[in-house]
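A short worksheet on the structure shown next.
Here the complex is missing a single protein chain, while all its other protein chains stay put.
Order of writing sets the labels: A, B and C. Residues in every chain begin at 1.
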Amino acid sequence: MGIHATFKVIPLGVGPSISKYVAEAVRVLREMGYKPVVGPADTSVEVGSLEEIGRILRRIHDTLTAMGAPRIITIITVDDRRDKDTPLEYKAEKVESLLSLKPL
Amino acid sequence: MGIHATFKVIPLGVGPSISKYVAEAVRVLREMGYKPVVGPADTSVEVGSLEEIGRILRRIHDTLTAMGAPRIITIITVDDRRDKDTPLEYKAEKVESLLSLKPL
Amino acid sequence: MGIHATFKVIPLGVGPSISKYVAEAVRVLREMGYKPVVGPADTSVEVGSLEEIGRILRRIHDTLTAMGAPRIITIITVDDRRDKDTPLEYKAEKVESLLSLKPL
Partner (left out) sequence: MGIHATFKVIPLGVGPSISKYVAEAVRVLREMGYKPVVGPADTSVEVGSLEEIGRILRRIHDTLTAMGAPRIITIITVDDRRDKDTPLEYKAEKVESLLSLKPL
């Protein structure tokens, strides 16, 4: 309940263009049943437990290794809030709505 | 040219709900003339130089300090690519287009 | 093998001083049998599998929740290198040795 995980996957040793690897990571997330929100710098999902994050990492890294990446650096941001349930999609909306209340 | 900076602002000492601080950080970015892309976990902008990142940090942290935050942890991801110019908005689109070429 | 995981644990809603929470996270890592390298900004361990990262997160977050943190943001950097085995302790040493070869 209410755990958001954001993944930034950086394969090394495959050249400077990494979007096809990022796309495969997003595909893995979809195949696992998540609804990834893809942004310019990373991809967020809502997970049911912290253990799932380990399983997601395993699936993504195995996939990228099979594609030829000898080294993968992944940065994950976990937001685990237990006092309140905020859906993932609501977070950016909340910020936008706070901004519109007090416009520039 | 082509420098993307992604900001995750975490004020400490202001309770567990931080969206109003995040909204102010986004407002600062807009006031400075940037076009922030707000996601569930962070906010991205395209900047003209690496020095601008220092100036953005200064403006955001001063604003959040004035709002009462005694401590601010900000995580910035800088993506500085000099061999190719990719607009910020294009990154998520590129991933989506790679995914649609080879659907689930 | 050779998976390095670096944890930066940020409890929200507990005031601006978080070192006792960070210390408990390090204690959890030790209790689980890891040898944490504690730095000024984060703590690194060598893990045997990516799934372990999910189990570590679970143990740390449950401990910090029990201590009273209503929300926990954890940033994890995973470095998964499969072409070469570099012990965790060797990484900073390698950088230092490269620096000493070509001093200031």
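Side notes on the structure shown:
We take it that a contact is a pair of C-beta atoms (placed from the backbone, for glycine too) under 8 Å apart; a residue touches a chain by one contact, two chains touch by 3 or more.
In this text the structure is predicted, and so the values were computed from the model without any measurement.
Although one chain is hidden here, its contacts on chain C can still be listed: residues 4, 6, 8, 16-17, 19-20, 22-23, 26-27, 30-31, 37-42, 44, 75, 77, 79, 81, 83-84, 88-89, 91-92, 94-96, 98-99, 102, 104. Interface residues of chain A facing the missing partner chain: 10, 12-13, 15-16, 18, 70-71, 73, 75.
Along chain B, the points of touch with the absent chain fall at residues 13, 49-55, 57-58, 61, 65, 70-83.
We adopt the following convention: only the chains that are shown with their structure count from here on.
Viewed as a contact network, the protein chains are fully connected, with every chain touching every other. In this assembly, the C-alpha centroid of chain A lies 19 Å from the C-alpha centroid of chain C. For this pair, chain B with chain C, the centres built from the Cα atoms lie 25 Å apart. Shared interface positions of chain B, i.e. residues touching 2 or more other chains, are given as 16, 75.
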